[in-house]
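Mind having a look at this structure? Questions to follow.
Then we have subunit A:
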Amino acid sequence: MTRTAITRQTRGDPGKIWTLEVSGIAKNYGATCALRNASLRLRPGKVHALLGENGAGKSTLVKIVVGAIQPDRGRIALNGVPTRFAGVRQAIAAGVIPIYQHLSLFPHLSVLENLSAFAIAGAAGLRARPALVPRATARAWLDAVGLDCDLDLPVERLSVGERQLVEIARGLGQRCTLLVLDEPTAALTHDETDRLFGVVRRLCAEGTAVLFISHKFDEIEALADDVTVLRDGVAVIDAEPLASLSRAELVRAMLGDMVESGERALPQPGAPMLIATGLMLGPAAGIATRPADITVRAGEIVGLAGLVGSGALELAAALAGARPVAAGTLAVRGETLPAGDRARAVAAGVGYVPADRHAEGLFGPLAALQNASSSTVALFSRGGLLRPGGEAAALMPWLRRLNLHPFQPERPAAGFSGGNQQKLLLSRNLAVPDLRVLVVLEPTRGVDIAARETIHDALVEAAGRGVAVVIASSDLDEVMALSHRILVVRHGSLDGELPRGTGRAALMDRLAGRRAA
Partner candidate 1 sequence: QDKAIGFAIPNLASSFWISAVYGAEQEAKAAGVTLVKLNAGGDANTSQQIAQIQDLAQRGVAAIIIGATNGDAVRAVVEQAVGRGIPVVGISSPPNSDRLSATVSADHYDMGRLQARCLAQAIGGKGEVAMMAGPTGQAWSDLRAKGFRETLAKEAPGVTVVAESRLADNRNAALTTAEDWTQRFPELKGVYAATDDMAAGVVAAMKAAGRMPAVRISASNFSPTAQQLLKDRELACTSIQQVVAQGRAAFTQALAAAAKKPVEAKVVLPALLVTSDTLGEVDLSSVVAPADYRP
Partner candidate 2 sequence: MSVNLLRRSVDGLRAAGSVLPIPFRVAPLCLILAVAVFAAIAPRFLSLGNAANIGAQVWVLALLAIGQMFVLATRGFDISVGAVAALSSVCAAMACNGWGLPGLSAGALAGLLCGLVNGALVGTLGLQPVVATLGSLIAVRGLSLLITGDGQVVPLDAAGAVTRLGFEPMPVLPASSWAALVLAVGAALLVGRSLAGRRILMAGSNPEAVALVGVDTRRVQLWAYGLCGLFAGFAGVLMTVRAGSGLPTEGAGMELQAIAAAVIGGTALSGGIASVAAVVTGAAFIQVLLTGLNLQGVSPFVAQIAVGVVIIASGLLETLLRSLPSFPSQSRTRT
């Protein structure tokens, strides 16, 4: 077959023929222009980073490359041969393997079936069995990403992090010329990320080209060889060696501006605001737990840190009354709240940003403004009637303050990029007038650097207003940068506390259960 012939030739003489060459791509969604003039050139055996702020069009470009959507304009060539995939199936067959940003797993189907999804989609014939990946192979795929789970378990029983690993394992298991990774590390811990990078480097050594999307500069610098930067759907840096560019230059290319990020001064904590006593996650969490006592003061930011599956996210959710618990009570400024009753918690001024933005946060078809006002509808109504313009008046300042982009508050939330959706969830809580406690899970998962700074600023500022802030994040840098102190969570229970300024290595040790002497 010609394709393999060309591949072989390319491998013999790298650099002559691009594994993937994309140019002049444009794509419109109705009135929204997602891509204007995008291009990409990928060398075999190299990792190519694709950068851009939220909504720059990265995921759209990825979907075009793998044939999931069709561009309005532009050319794509694979190994020098002009190509246009009519569907993902052809892309897979040609060795172009996607790992998507928003997981493309099937919650009711087993891990094994999910790992076999590409094969099930592509196979011919009648029986499903031959399309399933052999169990030993599936094990090996999961081992490669360090996941150990029952192959027959429905995926809906896995945590978000575990699901991300399944998605990655599925992609890495395919025979590939080009691997496309759209923010694969957003839900991964440091260790898992390292393991993933190991696999990616091995694939590169075998000649695979890798397209890598991430908002984390450390990762990009650790992995990538070349870089393309998209801004508003245009490639402003077009396939240049990463080494030739400084971080500042990249940021300026992405945003047209600089982002100053430095050590933030945290406010001085005041009186205790949130007091949780004897809080115990139920057996439903699948972990035996010890009761936890947590006190968060006004103006204090407390980080909850733990490995995937440690229960840190669940514990934080319980602090916001967002999940039922086996035992324990919550008190906000002396007022006792029934655990697991969000309505009461909201009334008491407890804000909450869930980890799973799509399933638990967004009202997809509703306007951004209506998403932002969902916790405060009562404020904009009198006698059950909505005051005209009330919510706009109250929320527009927040949306502007958080730099909602594009600033179209009437657009359905589903049409915004991940970072901007996160801003909507944050504004929903910040707008609560007497906000006392704010619990934020994964504050910046999948969020670009500019938005990340904006969100961090907003959290610190909220603390400055006297709000007790709890953050739980798998991004340890974030937890370390923002928290007055870090509570370590292991097996669903508290396992000690670390002060601000604790080094990354020490934190990692504690999370893994190793105690410094």
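Keep this in mind: contacts are C-beta pairs under 8 Å (C-beta built on N, C-alpha and C of every residue); 3 or more make two chains touch, one makes a residue touch a chain; residues count from 1.
On the choice of candidates, all candidates are chains of the complex that A comes from, given by their letters.
All of these numbers come straight from a predicted model, not from anything done at the bench.
Engineer: Out of the listed chains 1 or 2, which is the one touching subunit A within the complex?
Structural biologist: Contact with subunit A is made by candidate 2.
Engineer: Taking the touch rule as given, give the residues of subunit A at its contact with candidate 2 in the complex, in rising order.
Structural biologist: That would be residues 63, 68, 87-89, 91-92, 98, 100, 102-109, 113, 117-118, 120-123, 125-129, 131, 148-150, 153, 157, 283-286 of subunit A.
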